[in-house]
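A single protein chain has been omitted from the complex, and every remaining protein chain is retained in its original position.
Naming follows writing order (A, B, C and D), and every chain is counted from residue 1.
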Amino acid sequence: MIDYNPKDWFTFIFRIHKADTVRKLMPMIVAICLYSALVAWLETAVWKLSDDSRVKNISLLHSLLGFVISLLLAFRSNSAYDRWWEGRKLWGALVNNSRNLALRMNALLPEGDRDSREFFRTMIPNYAFALKNHLRDQAKAEEFVAGGGVEFNHLDTARHVPNQIAAHLMRRAYSLQKQGVLTGEQLLSINPELQSFTDICGACERIRNTPIPFSYSVFLKKFIFFYVMTLPFGLAFSLGWFVIPAMAFIFYVLASMELIAEEIENPFGIDANDLPTERISGNIRRHVEEIL
Amino acid sequence: MIDYNPKDWFTFIFRIHKADTVRKLMPMIVAICLYSALVAWLETAVWKLSDDSRVKNISLLHSLLGFVISLLLAFRSNSAYDRWWEGRKLWGALVNNSRNLALRMNALLPEGDRDSREFFRTMIPNYAFALKNHLRDQAKAEEFVAGGGVEFNHLDTARHVPNQIAAHLMRRAYSLQKQGVLTGEQLLSINPELQSFTDICGACERIRNTPIPFSYSVFLKKFIFFYVMTLPFGLAFSLGWFVIPAMAFIFYVLASMELIAEEIENPFGIDANDLPTERISGNIRRHVEEIL
Amino acid sequence: MIDYNPKDWFTFIFRIHKADTVRKLMPMIVAICLYSALVAWLETAVWKLSDDSRVKNISLLHSLLGFVISLLLAFRSNSAYDRWWEGRKLWGALVNNSRNLALRMNALLPEGDRDSREFFRTMIPNYAFALKNHLRDQAKAEEFVAGGGVEFNHLDTARHVPNQIAAHLMRRAYSLQKQGVLTGEQLLSINPELQSFTDICGACERIRNTPIPFSYSVFLKKFIFFYVMTLPFGLAFSLGWFVIPAMAFIFYVLASMELIAEEIENPFGIDANDLPTERISGNIRRHVEEIL
Amino acid sequence: MIDYNPKDWFTFIFRIHKADTVRKLMPMIVAICLYSALVAWLETAVWKLSDDSRVKNISLLHSLLGFVISLLLAFRSNSAYDRWWEGRKLWGALVNNSRNLALRMNALLPEGDRDSREFFRTMIPNYAFALKNHLRDQAKAEEFVAGGGVEFNHLDTARHVPNQIAAHLMRRAYSLQKQGVLTGEQLLSINPELQSFTDICGACERIRNTPIPFSYSVFLKKFIFFYVMTLPFGLAFSLGWFVIPAMAFIFYVLASMELIAEEIENPFGIDANDLPTERISGNIRRHVEEIL
Partner (left out) sequence: MIDYNPKDWFTFIFRIHKADTVRKLMPMIVAICLYSALVAWLETAVWKLSDDSRVKNISLLHSLLGFVISLLLAFRSNSAYDRWWEGRKLWGALVNNSRNLALRMNALLPEGDRDSREFFRTMIPNYAFALKNHLRDQAKAEEFVAGGGVEFNHLDTARHVPNQIAAHLMRRAYSLQKQGVLTGEQLLSINPELQSFTDICGACERIRNTPIPFSYSVFLKKFIFFYVMTLPFGLAFSLGWFVIPAMAFIFYVLASMELIAEEIENPFGIDANDLPTERISGNIRRHVEEIL
């Protein structure tokens, strides 16, 4: 994720950032300009349409449908943003959860139980790193910190890594109770935190694995394509050569909305708009080590 | 569900996929084209309307109502998508729930209690398969795995199958406590998972059994129908023969939105847009077997 | 509730169902047609307005406000639908809750405790029937099934019936614990179910007793009325006699949206769009009897 | 709150109710009419604008911005309604909570413990009355019912009254456990209810104390004002004297939406649209007395 100051208008307007949709759409925008120029040339120089040609009324169609396309794109932006924000909430919940479990274990474990303290101090942040890498389909063994009796040759990267760490945490918590270090009620008091790790992991997987329904995706792309392709016929009639910058602007707006939605819909990658899961995982490690 | 790459515009625009609404609407689109041609022929060749005929103002009506129809279709898409996404969340919760219960039983059950371990290893995934089939109104006894003392001749497919499996799980958990394998607090710590199975099942049934209110469905279809049927009268006047592709495009857009909403509103079937409940059930079995 | 196949367009468009808004609005539509005809006649035959009369610009007003009225009706539809769907969720929760309590009591109660089993087998479904009738302001004593030591001459129909059944359930659960049949932890594990009955009842009462704020209701009706009454003046000028079907169509659309919203806002009655609380209650009885 | 039948259109349209926005806006509407008449007179009689004056194009501005103002008012209505509905949910939750606590105490307390029963029978409804008055910044000592060992000279109306009653409830519950009347698990089973009183109180205070952000309120009022003030210049040109009723209608619609939003945003007062907290408190007393 890029850190930025949302109030700095000037840079936003004139600098073309690496992640800016202008840059990504540039080849398409050029193509649209050429296409519009061709249509304008055909209409004015080749077909020499008269002023009362019915071609000018084609715009009627586009204003009827302009409404539908705007609402569809708003719906698309909304649902993509909701996923992005849900992803952010989940990682926020992971932070809270890790802190709460660390705070509780700090209060519950005897001062002298160095081994258990080290276990939780290393394993809680390991979960965050495991989840981050799992969501990016990568395995970075070097990010794990061993400790508290768990060696990382125990982890099997072919299987679900976060689940294995969750299993370690769960087993340790229940075995502390069986050994009498924790009472039954104390075990119950850390129950929500233990459960929450896997819930967060599952919810992130859900967001990552489920783009919006196939039919919407197809329909929206076809709709934008035909809308933009037929638009210059009506506009060139009214605007003449001005149709070229006009089409560039319209295409930039419509395609940007779809493009941004596609990007933020899966917020766990390494794009400019993705969530800073790397930094959050680091923060979790730092805070947990401060506490325990 | 179809796996697809949402960024691959080219294929989306030019390939007509089996689940594409273009394919499903094709006969209707052809009919609309013929109808529009008829109207255009009547207006230009038969009735020979003069340029200041009031017929051209019929479009006024359609732009006044264009707004309402767009908002209605947006509302329809939204509510259908919300159901689809709620369905996805429920199956995500089923995954989390199954994993959490497996992780807990793994930590709680004595290493040597092979029978109980086998019971949960088989019954937790069986619940997912039972729910998947129950939501599709089918019974596939071959997908169940027997184990841990439950034979599937015990299951009565005429009765509610997921409930029977939930009853097995519930009974086993309470009987483990009565035998002293689990303490009271340990039982309480698995309580949310035990309860959640039936909650998920009920919520899925709710989505499957409740389409949007009857009156909306009737009203929206009547509205689209009359809107599309009266539209060519105004448009043919302004567009001449261009009315034919224009009507095809407008009809494609409006009808697609209703069609997609109808499809995704019940996400538990086997359509292209439906949720991959089959694959999710398989994943649950795989993960639970890894854990227990 | 009417069961219907949402994909059956043909019937929806051409059949006029008993619950169709077309039927309910028919007298009003006829009145609007007569009124529009009167306006058209006045404008063309009596006042003989010239082509550049300012009357034609009245439509400006209606297109400025067309937007506001559409958004208001969309807001109205949305909030009414949200209540309907919340009502559906509550009854879904009642199903889940009843099933979960039955599953738990089945696992917890000793096989031989026939009296307690019969108590829960009869009282859990009785709650659903009591709630259904309570929400319809009716008392149907014949729908209750006595059993497990509760006679229905104990129920006082002048007082809040669902509360009395909830009191029976609550009392029995706590007395089972006092007798030592349930342990403290087992009692806690059925706590969410015991609490949920009353929560669901209260939420249903809230939906039934609270229509949208009075001022919105008044404002929206006044707005629709004046909008529709002034519309023909502008339209008749542009459309001539075509104003009659146009006004019928516009009125049908606007009034239907308000009418449907009014109907589904309170989903617990016996209208065509209301929730099938009767059937759901029956299902609860069937499923609980299967389980216990 | 006014009880009304939402299906009674006739009365709504022709009766001008005390709470109707028409009545409240009447002076402003008259002023707008005079202002529009002045503008129309200036344009037609004084300035004698020709037909191709650029003044007629001022309407362009208003149709460009008509969209934004409509969406803003829709956003305003939505957020105000959400608060109103959240307030209603909170009072619904208070009803449920009071009932549940009463049902539980009825089952838990020994039949003979008259003092404790009286305590809960009086204090649970007292909380509702205290909250109602607290939200209206009033203190009505006469609405409290003393009982169960609490005298109301103990209440200090200068301090937070609902908190004091919650403190009584909390203290009594824990002291019943300390005395051995309730077991630890029974205490836990009433824990959600005890906590919920204060949560509801805090959420109501939040709604009452936080209107929408200051900047929105200023911006929206300025926007409506300038929009309405400039509108007649364009409209008078096209509509002549018809501009007077047109402006009255447009102003009525826009201002009503803002006015209703202002009214329902804080739903705990005694306006026509406010929630019937008086009646709800009474119902809580009646139901709790039926139960305990």
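The rule is simple: a residue touches a chain if its C-beta (ideal position, glycine included) is under 8 Å from a C-beta of that chain, and two chains touch if they have at least 3 such contacts.
Bear in mind that the values here come from a model prediction, so they are computed numbers and not experimental data.
K.L.:
Among the chains you can see, which ones touch the chain that has been omitted?
P.N.:
By the stated touch criterion, the chain not on view contacts A, D.
K.L.:
Of D:114, D:140, D:221 or D:286, which residue touches the hidden chain?
P.N.:
D:221
K.L.:
Going by the contact rule already stated, which one of A:33, A:49 or A:103 would touch the omitted chain in the full complex?
P.N.:
A:103
K.L.:
Of A:32, A:55, A:71 or A:212, which sits in contact with the chain we cannot see?
P.N.:
Here the residue in touch with the unshown chain is A:71.
K.L.:
Under the stated touch rule, tell me which residues of chain A contact the chain that is not displayed.
P.N.:
Contact residues on chain A toward the absent chain are 1-2, 4, 6-7, 9, 12-13, 17, 19-22, 59, 62-63, 66-67, 70-71, 73-74, 77-78, 81, 84-85, 88-89, 92-93, 95-96, 99-100, 103-104, 106-108, 183-186, 188-189, 192-193, 235, 238-240, 242, 246, 249-250, 253-254, 256-257, 260, 263-264, 272-273, 275, 287, 290-291.
K.L.:
Just checking the interface: what residues of chain D touch the absent partner chain?
P.N.:
54-55, 57-58, 60-61, 63-65, 67-68, 71-72, 74-75, 79, 159-160, 163, 166-167, 170-171, 173-175, 177, 184-185, 187-188, 191, 195, 198-199, 201-203, 205-206, 210-219, 221-223, 225-226, 230, 262, 265
The rule is simple: only the chains that are shown with their structure count from here on.
K.L.:
Name, by label, each chain that touches both members of the pair chain A and chain C.
P.N.:
B
K.L.:
Touching chain B and chain D alike: which chains?
P.N.:
Touches both chain B and chain D: C.
K.L.:
On Cα atoms, by how many degrees is chain A rotated relative to chain D, nearest 5?
P.N.:
Roughly 145 degrees of rotation.
K.L.:
Please identify the chain with the largest separation between its CA centroid and the CA centroid of chain C.
P.N.:
Relative to chain C, the chain whose C-alpha centre sits farthest away is A.
K.L.:
Among the residues of chain C, which ones contact at least 2 other chains?
P.N.:
Those would be 63, 67, 71, 74, 184-185, 188.
K.L.:
Which chains are in touch, pair by pair?
P.N.:
By the stated definition, chains touch in these pairs: A-B, B-C, C-D.
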